[in-house]
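Working notes for the structure below.
Chains shown are a subset, placed as in the full complex.
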Amino acid sequence: MLSLKVILDRLKGQGISARLVGDENCAIVRVAGLLQAGQGDITFLNNPRFKSLLNDVEASAIIVKATDSDQLSTNHIIVENPHVAYAHVAGWLYTTNDAEAGIHSSAVIAASSHIHTTASIGPLCVIEADVVIGAGCQIGPGCIIGQGVEIAENSRLLANVTVCHGANIGCRVILHPGVVIGADGFGLANNDGRWVKVPQIGGVVLSDDVEVGANTTIDRGAIEDTKIGRGVKLDNQIQIGHNVHIGEHTAIAACTAVAGSTHIGQHCAIGGCVGIVGHLEITDNVTITGMSHVSQSITETGVYSSGTPLETSSQWHRNFVRMKQLDDMVRRLKKLENQLHANENQDEIK
Amino acid sequence: MLSLKVILDRLKGQGISARLVGDENCAIVRVAGLLQAGQGDITFLNNPRFKSLLNDVEASAIIVKATDSDQLSTNHIIVENPHVAYAHVAGWLYTTNDAEAGIHSSAVIAASSHIHTTASIGPLCVIEADVVIGAGCQIGPGCIIGQGVEIAENSRLLANVTVCHGANIGCRVILHPGVVIGADGFGLANNDGRWVKVPQIGGVVLSDDVEVGANTTIDRGAIEDTKIGRGVKLDNQIQIGHNVHIGEHTAIAACTAVAGSTHIGQHCAIGGCVGIVGHLEITDNVTITGMSHVSQSITETGVYSSGTPLETSSQWHRNFVRMKQLDDMVRRLKKLENQLHANENQDEIK
């Protein structure tokens, strides 16, 4: 339970300019969605589409923008970015139980590893030789940390995470279950039709504040390192190939694949199920919508898309076969234009 | 080994109307494909395309529809749905060894967990505090069950499955290896270009008879729950975002991704590699073919598709560039139509 007064003070403590309208002693125990919220709940309005619903909200308090506070009788906190303020408030109300510091007796720990006394190593983890794990780290059950891996302060590996030898992981990194960091990249040399494995001897670096979703894979570099920049957020089941660089504060939605050696800039927002070819350069502040196919470098900031519209299958079949005739269609169109132009000239001559 | 008589009786016991033509003492030891089957094998014919092959089948018995039994000299069982009958028969002939009830000595079990005496907990599992595991459950090796998870009767987690804190799993649910249930959804608030993590405090509910394929991920809700309805079947490597609802008896093929807050109806059949955008409503009985991109709600039952045809790369390149000219093509076509119409009117006037 937190009073609105305490919430207001803590938001200010985060450097957020916040103002309270209403009862500062009001007790908040939960967060809830705009229409599900009731007594004891705090909620937020971010999307102006839902402004008309504000009068129906039964929450004890709402976080809003100044422009939405006009005729609002419910307790409310006015901030510039209600979503960000909500994120902080939810974090305070739902503190996850920190695991106890110390090493679970069932974990298998190499003698040469260095585990900070304030770190927590869960049951049935494997920590190989020469690993360094920093202060406040929480390594959940079943995680496997390969030889020579370094993990800086306050990072959390949830469960069943695999970090391969030599990977370098920053502060406050979060790796969700099933993540694999630093498996071999797909390096093959073709020897008369047979594939020879090319040793993958590069590393992988995850900078501070990176978050990686469940079952996402980030390969180690072929010779140099794969690099994930500060504050990058990766959703579930993403594949990052060897030698990829991702710039700071870029976010990528689920199931997107980035092929080897592609460099993605800072502050990009990439949708789900996007396929990005290898060896490309994508500049900063690029947005790519879901399921796009990126086969060329993107040199200008902007919003990009590809893909086809959903139709009933019977309509789609009719249009689908025509896609193979596009070039032919343009040629026929051109021919018609020329003919018509010739006819008109002839008419004029007549 | 089962005699055809026993098989017939058991099918009837399942409420299936079945009739045997042939030797009821014939011994069946295996199932097999239509053309691979031999002595001791039972097979089935579902697809009328293969009816002409029936005379070549060397199985000891065949499960068929009434319409395929006419001139069939082999022993056969006549049912309305041979595929369903086959599924039952195969299940009886290939009983998987149930794991022994009890907790393997290498598993790490919190004292506050409640594990039914008839449940089986495999080696190297981790069961955290306040977990409830029902009668007849089989938790395979290496599974990690987070704090407060409840699993009802007769569910099976194969191996290396991760179920995060608080998830709620029904009866007879099957989770294949590498599945992750209840990891955090991709909730981010943008604070001047930097991403602030939005705590994911909702839960995840898997109803009775759900099956989830290998390495599929189902995220917990942001505030409310992610909900997978009764009898839903998910193939491998599917991604289900936070707050998604999937209606009863819907099936989804491999590698499909459903973004956050989308609601999918009952009895839908969704192909593989489909990308479904967030915050959509898809009604009941919708079929979506493989690799489609769903970017708008679907309000009418039907079959839907999108996507482009495969061509030789050289042909494709020619058509590919034309896709960027489609709007221009329509305008040129319109102009030609107008010109021709004007010319004809002029001809008439002449």
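A and B label the chains in the order they appear, each numbered from 1.
By our rule, a residue touches a chain if its C-beta (ideal position, glycine included) is under 8 Å from a C-beta of that chain, and two chains touch if they have at least 3 such contacts.
Note that this is a predicted model, so its numbers are computed, not measured.
A.B. asks: Since every chain is the same sequence and 2 are placed, give me the total copy number for this complex.
C.D. replies: The whole assembly in this structure file has 3 copies of the sequence.
Definition applied: only the chains that are shown with their structure count from here on.
A.B. asks: Approximately how many whole Å separate the CA-defined centres of subunit A and subunit B?
C.D. replies: 26
A.B. asks: Over in the complex, which subunit B residues touch subunit A? Could you list them?
C.D. replies: Subunit B reaches subunit A through residues 106, 108, 124, 126, 128, 142, 144, 146-147, 160, 162, 164, 178, 180, 183-184, 186-191, 193-199, 201, 215, 217, 219, 223-224, 237, 239, 241, 255, 257, 259, 275, 277, 287-289, 292-296, 298, 302-309, 311, 315, 318-319, 321-323, 325-326, 329, 332-333, 336, 339-340, 343.
A.B. asks: In the complex, go through subunit A and note every residue touching subunit B.
C.D. replies: It comes out as residues 31-33, 36, 81, 83-84, 86-88, 90-91, 94, 97, 104, 106, 122-124, 140-142, 158-160, 174, 176-178, 211, 213-215, 231, 233, 235-237, 249, 251, 253-255, 267, 272-273, 290-291, 307-314, 316-317, 320-321, 323-327, 329-330, 333, 336-337, 340, 343-344, 347.
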